[in-house]
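Please find one structure pasted underneath; my questions will follow.
Coming up: chain A.
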Amino acid sequence: MSPSTPLFAQSRPRHVRGTISCVVACAAAVLLTGCRREAHHVAPQTPVSGGTIVYATDREPVCLDPHVAGDMPQVFVAQQYLDSLVAMDDRGRILPWLATDWQISDDGLSYTFHLRRDVTFTDGTRFDAQAVRANLDHMVDPHTQSGTAGGYIRQYLRTDTPDDYTAVVHLKSPYAAFLEVLSQGFLGLESPRALARPRDVNCQSPVGSGPFMVQRWDHQNDIVFVRNPAYNWGPPTALHHGPARLDRIEWRFVAEPSVRFAALQAGEADVIDSLPPEAETPAQRNRDLWLLMADRPGNPTNGTLNVRRAPFNDVRVREAFVRSADIPGALGSVFFHHYRHAGGPLSPSTPFYDPAFEHVGDYDPARANALLDAAGWTGRTADGIRTRNGVPLIVHIPVRSSWPTADRTLWEQVQATARATGFQVLLENSDDTSVLTREQAWDYDVRLGYWNTDTADVLRIIFSSAFLGPPTGHANHQNAAGFSDPRFDRIVNDALTTTDQDRRRELYRQAQAAAAAQFLQITTYPQTTRLALSRSVHDVRLEPSLHVTTLYDAWVSR
Partner candidate 1 sequence: MTRLKRAIALRETGPALAAFYLAILLVAVIAPQVLTQTDPMAIAPRAAFAPPSLHHLFGTDESGRDILTRLIYGARQSLLLGVSAIALALLIATTLALIGGLGGRMAERGIRWLIDVMFAFPVLVLALLCSATLGSGIVPLVIAVGIGSAAGYTRLVFGQVLAVRDAPYVEAARALGHSPFKIIRRHILPNAVRPLVVLATMGVGQMVVWSASLSFLGLGAPPPAAEWGTMLSMGRDYIAEAWWMTLFPGLAIVLTMLATTVVGRAIQLRMDAGAS
Partner candidate 2 sequence: MNAISDIGRQDAVLHVDGLSVAFPTPQGLHTVARDISFTLRPGQVVALVGESGSGKSVTARSLIGLAGANAGISARRLTLGTRNLLNLAPSDWRSLRGREIGMVLQDALVALDPLRTIGQEIAEALSAHRWGNRRSRIQRVHDLLKEAGMPDPALRARQRPHELSGGQRQRALIANALALSPPLLIADEPTTALDPTVQTQVLDRLLTLRRNGIGILLISHDLGFVARLADHILVLQHGNVVEQGNAARLLNAPSHPYTRALLEADPLRRPARAIQPARTASPLLSARNLSVRRPGPDGMLRDLVSSVSLDLHPGRTLGLIGESGSGKTTTSRIITGLMRPDQGSVIFKGQAWNGPERSITERSRRPLRRHMAMIYQDPLGSFDPRWTVHDILADAVEAAGRPVTGETVTALLDHVRLSAAIAGRRPRTLSGGQRQRVAIARAIASDPSVIVCDEPVSALDLSVQAQILDLLDALQRELGIAYLLISHDMGVIRRMCDDVAVMQAGRIVEQGPAEIVLRTPSHPFTRALLEAAHALSAPADSHHIVETRAI
């Protein structure tokens, strides 16, 4: 999920920052209690049906079918026209949606879903067990080129359909996070008839059962959604029942952040996402706007240290590097104090997140220097770079050309602060593909990235030896640190085998502790969804699993 994706922060009361006006507080309230009237500072209004919303976003999906590839922009679109088997609420609980209820076998290998009988896709196809099978099969089919959905359900074996409205999903191995990932839009359910078409056709005109249908996709310009009049199976988290209130959504692509905000101010757009931090304060001051923000669960925006080669094969050097970087300072200047520091391996909004590890790697130049001395990096070059037996302490960081300016600046400041402790940090610009190639070849000391998902199982994906990729040759490896520790592997795998929440919480605490102790990442800030909306727009919600915008409840007063 490439970096310029919207960055989210779930606003639980304890996270609301003083700098953020009551607007976000109320945005939070919206999520929790629906006290939206106070939130909007407007006279009580009753929702009206009809009207169009212009939603301006930064990136265009490469394909509207979220099974294919699987980049953040896709899930944002998918959320408007797809439904999921199950839903997640803002406390991380799994609720029924298109599946009315389900049983999980004791060995955790088979899930039996009982389906709603009144659901049809917008192409008239009936939603049934066949559809569920078609979708799951489609996600794991290599030809789908699924990067995310397919990847999340690697344990998927097959689906049996004892009757039209019962789907039994069999897994190769226990996968406690299964329901959690199923609630993500990435695994939304599409019309089997549509899926039967060639992939690239389905990319252009997918069909779902959601509150809106894709009317047309004008590449690089906009996507137009229209209301699905038959819709009557909204998620339990929704504020109303029946068809969506809006007639139409114009989903525009305006890449330039400042331009996007200008469009909102000029009234050309009603809602924009990835509100640029530099625009947040003006947006708060603007009485015609309100903000809706939430952290995204998963692994925060970070630089992952490659433990496979020097200098970061030494935990002391890793800790020294982590501690030599003044992240809060950098965040303050680059993001105008609007971004909060995320210190631990998990974003605060992730289920089983444990705040205990927030400050493990805090800025501490003194300790950093001590550690480096201890690790034998005692020499100095003419311009103050530390050396060990003549080898200078250099850190190579490949930077994708698509990486946003603000994050470049962030790392430029890391570069500057780390230099003070004797690291020479090289930020190496290149095109995305070249960077990916280097990453596959482990040719980096720090890899920039983040991981948005609604389960703590992310720890397994980014740190367990199962995700090191093939021992030889070039291939994707999600475990960017190259960290391999049987004990850690056991913890995260055990966590998959139990559905007992307390047990899981305990295991994931251990996992977080293990990861934090190894100083595998410089974590900077949690990914955040940042919407700015016109006051004439109401009841825009963030779907809790990934905090993706949903416009099902939204309505406009004009």
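Selection rule, in plain terms: all candidates are chains of the complex that A comes from, given by their letters.
For this structure, a couple of remarks:
The rule we apply is simple: a contact is a pair of C-beta atoms (placed from the backbone, for glycine too) under 8 Å apart; a residue touches a chain by one contact, two chains touch by 3 or more; residues count from 1.
Everything numeric in this text was worked out from a predicted model, so none of it was measured.
Set chain A beside the options 1 or 2, and in this complex the one it touches turns out to be 1. The touching residues of chain A, when paired with candidate 1 in their complex, are 257-258, 261-262, 276, 278-279, 326, 329-330, 332-334, 398-406, 408-409, 412-413, 415-417, 419, 426-431, 433-434.
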